[in-house]
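Up next is chain A:
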Amino acid sequence: MLEIKNLHVSIGDRKILEGLSLSVKAGEVAAIMGPNGTGKSTLAYVLAGREGYEVTEGEALLDGENILGLEPHQRAARGLFLAFQYPVEIPGVATMTFLKAALNAQRRARGEGEAPTPDLMKRVRAAAKGLGVDSEILKRALNAGFSGGEKKRMEILQMALLAPRFAILDETDSGLDIDALRVVADGVNALRAKDRAFLVITHYQRLLNYIRPDTVHVMARGRIMRTGGPELALELEKNGYRDYVGEAA
Partner candidate 1 sequence: MSVQAIETQTPAEAALARSFAAMQDKGAAELRRAAWAAFSRKGLPNRRVEAWHYTDLRAALRVVAPLGDAPTQASPVLEKSRAVRLVVLDGFFRPDLSDLAALPDGVAAQSLRETLAGADADVLAALAPSGLGGDDAVVALNAALMQDGVVVRIAPGLHVARPLELAILTSGGPAHGACTRSLIVAGDGSKACVIERSKALAPSGAQENHALVFAVGSNCEIEHVARIAPQGDDAIRVYSLLLALAGNSDFKSFGLIEGGGLVRRQIFARFESEDSRVAFDGVSLLRARHHADITLFIDHASARCVSRERFRTILDGEATGVFQGKVVVRPGAQKTDGAMQSKALLLSEGAAMNSKPELEIFADDVVCGHGATCGRLDADQLFYLEARGLPRREAEGLLIEGFANEAIDNVSDEAAREEFSAALRAWLAARENNQ
Partner candidate 2 sequence: MAARQETVARVASIDVDAYKYGFFTDIEAEKAPKGLNEDIVRFISAKKNEPQWLTDWRLGAYRRWLTMAEPNWAKVDYPPIDYQDLHYYAAPKSTPGPTSLADVDPELLRTYEKLGIPLREQEILAGVETRRVAVDAVFDSVSVATTFKAELARAGVIFCPISEAVREHPELVRKYLGSVVPVTDNFFATLNSAVFSDGSFVYVPPGVRCPMELSTYFRINERNTGQFERTLIIADAGSYVSYLEGCTAPRRDENQLHAAVVELVALDDAEIKYSTVQNWYPGDSAGKGGVFNFVTKRGDCRGRNSHISWTQVETGSAITWKYPSCILRGDGSQGEFYSIAVSNGRQQVDSGTKMLHLGKNTRSRIISKGIAAGRSQNTYRGLVSAHRKASGARNFTNCDSLLIGSQCGAHTVPYIESKNASAVFEHEATTSKISEDQLFYCMQRGLSEEEATALIVNGFVREVLQKLPMEFAVEAQKLIAISLEGSVG
């Protein structure tokens, strides 16, 4: 489903990704683990199309199409979803208004026509209930003044609603207590399907106790250093990343 080939990315003069290759199949949950500052979030942002990164080499194919030249909203319409590590606060825009705008924009882009509002609100409320999100929050401005846990749940709620083909979860576990973590993981697990794939980016193994990955990739120095099954995560938990971070370490 997603095929990244020899991806090189820089910010200014600094090289962040240096020949990263990765493949995720439909139905697969792939985890990327790695030390801080190794380019995990850069990978997530580059796939989603954030400005400020220069792709100097390589490509990223979603269902066979290179998405790196597309606008962020075009990628979203093709089913790419990024759950942000730091969800952005948007004062003045009610959460419900935003959800409606996003869903309809994607539907329009896919030629599906807008969803009837009552229908949509029903779906949002149902999704909110499933994630233990207070429906009052839907009236508030998006993410503005939300707690860390509320923000992360809102990301998963959006994922549930937008039903992407390929979802990237960027450090979704950071800043969550154990109960919130479980709710978020349940939300992800409920969405697992054979025509959908996940790329779960995390620093700790903890999240992977709740979202069982099919494959685990170790990322360091801008590349995938090693690929294995779930057992690799446990090994990292025990030994840390020292085998991967630079020759000197």
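Criterion: contacts are C-beta pairs under 8 Å (C-beta built on N, C-alpha and C of every residue); 3 or more make two chains touch, one makes a residue touch a chain; residues count from 1.
Basis for inclusion: all candidates are chains of the complex that A comes from, given by their letters.
Predicted model only: the values in this text are computed from it and were never measured.
Engineer: Given the complex, what touches chain A, 1 or 2?
Structural biologist: Looking at which candidate touches chain A, I get 1.
Engineer: Which of the residues in chain A come into contact with candidate 1 in the complex?
Structural biologist: It is residues 48-51, 71-73, 75-77, 81-82, 84, 87-94, 97-98, 101-103, 105-106, 109, 141, 158, 162 of chain A that touch candidate 1.
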